[in-house]
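The other protein chains are all here in position, but one chain of the complex has been omitted.
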Amino acid sequence: MRLNVPFLPRKAAHRDPLGEAQRLSLGLLESCGETQGTLTATRLAAALASLDDETAQAYDLWLVDKLGPDAAMLGASIERWLERPDAAHAAQLTRSAEPRRQELLRRVNTAPCGTRHLVDWRARLLRQLAQCPALAPLEADLRHLLASWFNRGFLTLRPITWDSPARLLERLIAHEAVHNIAGWSDLRGRLEGDRRCYGFFHPALPDTPLIFVEVALTDHVSEAIAPLLDHPSSRTAPDRPSTAIFYSISNCEPGLRGLQFGNFLIKQIVADLKAEFPTLTTFATLSPIPGLVRWLDAGGRSLSREGDDPRRLCALYLTGSAPDGTPGRPRDPVAAFHLGNGAELWRINPHADVSPKGIAQSEGMMVNYVYREQDLVANHERFAQHGHVARSREVAALIDGPAASPWRWTLPWAHAHRLSPPQEKQPCQ
Amino acid sequence: MRLNVPFLPRKAAHRDPLGEAQRLSLGLLESCGETQGTLTATRLAAALASLDDETAQAYDLWLVDKLGPDAAMLGASIERWLERPDAAHAAQLTRSAEPRRQELLRRVNTAPCGTRHLVDWRARLLRQLAQCPALAPLEADLRHLLASWFNRGFLTLRPITWDSPARLLERLIAHEAVHNIAGWSDLRGRLEGDRRCYGFFHPALPDTPLIFVEVALTDHVSEAIAPLLDHPSSRTAPDRPSTAIFYSISNCEPGLRGLQFGNFLIKQIVADLKAEFPTLTTFATLSPIPGLVRWLDAGGRSLSREGDDPRRLCALYLTGSAPDGTPGRPRDPVAAFHLGNGAELWRINPHADVSPKGIAQSEGMMVNYVYREQDLVANHERFAQHGHVARSREVAALIDGPAASPWRWTLPWAHAHRLSPPQEKQPCQ
Amino acid sequence: MRLNVPFLPRKAAHRDPLGEAQRLSLGLLESCGETQGTLTATRLAAALASLDDETAQAYDLWLVDKLGPDAAMLGASIERWLERPDAAHAAQLTRSAEPRRQELLRRVNTAPCGTRHLVDWRARLLRQLAQCPALAPLEADLRHLLASWFNRGFLTLRPITWDSPARLLERLIAHEAVHNIAGWSDLRGRLEGDRRCYGFFHPALPDTPLIFVEVALTDHVSEAIAPLLDHPSSRTAPDRPSTAIFYSISNCEPGLRGLQFGNFLIKQIVADLKAEFPTLTTFATLSPIPGLVRWLDAGGRSLSREGDDPRRLCALYLTGSAPDGTPGRPRDPVAAFHLGNGAELWRINPHADVSPKGIAQSEGMMVNYVYREQDLVANHERFAQHGHVARSREVAALIDGPAASPWRWTLPWAHAHRLSPPQEKQPCQ
Partner (left out) sequence: MRLNVPFLPRKAAHRDPLGEAQRLSLGLLESCGETQGTLTATRLAAALASLDDETAQAYDLWLVDKLGPDAAMLGASIERWLERPDAAHAAQLTRSAEPRRQELLRRVNTAPCGTRHLVDWRARLLRQLAQCPALAPLEADLRHLLASWFNRGFLTLRPITWDSPARLLERLIAHEAVHNIAGWSDLRGRLEGDRRCYGFFHPALPDTPLIFVEVALTDHVSEAIAPLLDHPSSRTAPDRPSTAIFYSISNCEPGLRGLQFGNFLIKQIVADLKAEFPTLTTFATLSPIPGLVRWLDAGGRSLSREGDDPRRLCALYLTGSAPDGTPGRPRDPVAAFHLGNGAELWRINPHADVSPKGIAQSEGMMVNYVYREQDLVANHERFAQHGHVARSREVAALIDGPAASPWRWTLPWAHAHRLSPPQEKQPCQ
């Protein structure tokens, strides 16, 4: 299915684009019968798409200012509610408190590609929010709407293979956020043989996964990323893989940031993989530690202090523990994601990602989180309620052990290569 | 796709089903991570499905009472808003005014068949509302949610043919509300040869059209229903049909009542039919007049008064006009639907449906509404704003003409056959 | 996909339909470039479809007479072959010996629905062959071609469910040959809950299974058909079925008679069912014995002879054994089919099918054949080479035991109900 129509007649630019967009918006809200609703929605979507960034922002601020709740109705509802706060008056208040722009956004969705338009709209808002905090109410409305529409009940998990449409695969190349895909041949290597890929899809955006996960089938828990990224075409799958390594999770839609799909995703993939490969017993990640170096720098810490096992410092960071082992909450977004899912912090791997990006963000360290079905709920509960991080014996020993270990760590060259990680793409958080 | 799973392990009934449902509901709302969210949602959906009607109503009332907006948060938001009614405080108030059960309903949707569950839930509420008006806030929440989810932008129009799945066709037989389908052979006759059928579908309910329309391809505007319902298997389509008659529109989901899809539907079907049969020039309905007899009886009027053209009285009813021709708003639900779409009241046909149901509801009269693309918007506007009913010259003459015409009308036998129309099915309104 | 196009312009009948068909046939054979080939093929197919039976037979005989191998070319090839019978001359002879009508048939296949046309053509030939043996060479050509085209490699096994197209399900009702399907509700009962159905499909006939098999999931080897045919809508599947009963196998295409697909089918279904229900351990049929009564009557035998176990006579019939147990070849077509597949004759069930048809053909007896994967090849070999029928201990005891057992058999009422079985439908052989 194509979302963009190549043969649309080109429209002449409007002389007062902001006024036109406002006029269409009011018209759309007033169209009580829907006879012309879709037509107006289509025109409005086109008008909005043609606005330059500055005018678009002016339009957005107009929405915030002028299309909030109807003040008179809201005042009356509040009065009645304060007088007698019962369920009926609450319901009335709920209705009055909804900003009119919510209905406008729902009607924009009736235009062809309306959903795509709204998702891209929120992506733009998220970019502009820092500079223009006044846009926050509109962003909140869009988030509310999209969170409702992209409800897990409407998403489907699908394998992504070399038989998937090129248009879809192209999105993987564009949005892989963890380990860059070098081209179509590299991509093919990540879909076949001993590799698998899965994505979550929504019916209104059929051409793009909302989020996708890359998996390697192996016979051990991987301790470095390079062997996973190297996939000669002759490679075949192990007959009876024991282990599935989730080595990359990426979002495709910046406009859906914060609507967490990833946790559902991993649990469904585990089920699918088990059905296809009954020999699988271990499900683990090989994950980056994007915030490690930032945290080290902020605290004036260094992995290369003599006499210290650098994995200890990393474990303290990942578990949010103080140097004496007192538990806290992890500050690393990837850690927060997997631990929040109920996974266990299993092993810290030095020298695991010696690419410039890996060195820059974590001195080359990576970490395995292990998903054990029987422990997920309990782990999650203890993490959500008490911040307790499930950890393997090995990691526990690192944290609880003596602060100074005999192991020696030097990475003089690493500091020389520290680079800022690219910001445009979205690793899943 | 199957929505019902035949091999689910049967559960023993819970000893305190209401308490269990309440406990699961609170658990679902609190599951901040989603690790166990879907699991709890699935359990809750199952628990709700097993409640008897009385307990279900008790549960619903508990939702209304206990899971409204958080009173403390709402109070604080109101205070801040009254102090300074700006956009930020409005946004806060919007958030606080949302009842917590809205989020609960969204989470129920993550269960398998969650959407089906919610739609059926609202269907039950609509049935109970008259007896138990206190349920209204919950019904409003469900309506709000479903209206958002069944947004036109997420619906697809698809032809329904003899090649459609039997599971889907079965729904047509069950839900045809205007002219009963006698069985599979009758159904087949309505899908092939010179007949077409179209439905609106939502991805979360793939097995059922939300609404469907039956069309006959003819060479004139039909004036009676019997020839359209009679379809010998040998019938073939006219080579170059001039006219498409929409002779039946039915909803399949009582739980979506009031979410109007029908107007979009007809306009899209017109476009599809034109593409398939370029010779088509006229698009008209042959519609029932469900409220005519009720209106006649209420006013002590009679079609069979001597010396009067009975079509005049019918025209007055359909246009909402007073006996002297003063315009009003039509009281007939089918008329309101088509006129609201911008169609024109074209011809009144006596003796058009002499089935018991046709006699009972309209003394056998039916009406043609004509859809003319170029007039739809203007007709709709004048109808929506001024209640003006677009009418053909023939109908205008009936209304404006002398009250007593020489035409004579007797239907003594009709009164003997007056039956109450069946209530379970939903003609589109 | 529709195979019949409802809006084809109706053609006036040709004045010399036979001559026209012959002219088009020669034209089609001569169209060396294919520019007009498909057009001519389409015209020829239409011309043939409009022939009455008599003219069609005249045309067929013309094909046999006039479009055999080119006599001159064949003579020359024979001469060369006789002179030097090497591979090259053999190849030439092969080419020359092909009748020209083979190429004609291949070209007819390029018309829309050409394959359907050829399959129906052979069906007609098979009906006329007894009256008109001269048609045999044409039937042989069609059989050769269809056997090549309906090669197992081009067929796909697909489950048939209540989600299948109504057009396809309609074929099951029409072609069920063993236990009549009473209507759509009965059909639905055979597709859901504890029932399954599978069919073999060819891409050129997408609307119809070539053959289909009905299966019941049970917890024992069924000994009577009535419980299998009774399926109240409330019935659900056993959680952990142990046994799959193949209780009906039917062909849909009389034009493909003799092209045996059934053996492949059963083995693939066994694999599919095992994947879906890992608890399945036993795969058996509950099969009719269509030839039993005919055989009894022919030999003046009777099941109801006092003092004899009637199952013994049945076992002798099914194994083709003489009364003293000397092995032979079974004369029963259904037995030949399953034994040829490598199944084992497992149990004989009196009073298993007391319908008029069951009484008429086998005095109500039915038989279970068991498919055991590990034995299929050996059983098949011994059957194919020596006619040895694999049998259970129980059946062996019946055959080898004393001719007169104490068990007593009376079916006086049975003889009163003996009816001729219907002939139009095709049980799989």
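A, B and C are the chain letters, set down in written order, and residue numbers restart from 1 in every chain.
Here, a residue touches a chain if its C-beta (ideal position, glycine included) is under 8 Å from a C-beta of that chain, and two chains touch if they have at least 3 such contacts.
These numbers come from a predicted model, not from an experiment.
Taking every chain of the complex into account, the chain not shown here touches A, C. Of the candidate positions C:Thr208, C:Asn263 or C:Asn368, contact with the unshown chain belongs to C:Asn263.
Which of C:Leu93, C:Leu125, C:Leu210 or C:Ala352 touches the hidden chain is settled by the complete complex: it is C:Leu93. In the complete complex, the hidden chain is touched by one of C:Pro69, C:Pro254 or C:Pro333, namely C:Pro69.
On the side of chain C, touch with the chain left out of the figure occurs at residues 32-36, 38, 64-65, 68-69, 71, 74, 78, 81-82, 85, 87-88, 90-91, 93-99, 106, 109-111, 114-115, 134, 136-137, 140-141, 145, 148-149, 151-154, 203-204, 260, 263-264, 267, 340-342, 376-377, 380, 383-384. Mapped onto chain A, the footprint of the missing chain covers residues 1-2, 6-7, 9, 162-167, 169, 183-184, 188, 192-193, 207, 236-237, 239.
Methods note: only the chains that are shown with their structure count from here on.
A separation of 48 Å divides the Cα centre of chain B from that of chain C. For the pair chain A and chain C, the distance between C-alpha centroids works out to 56 Å.
In chain A, no residue touches two or more other chains.
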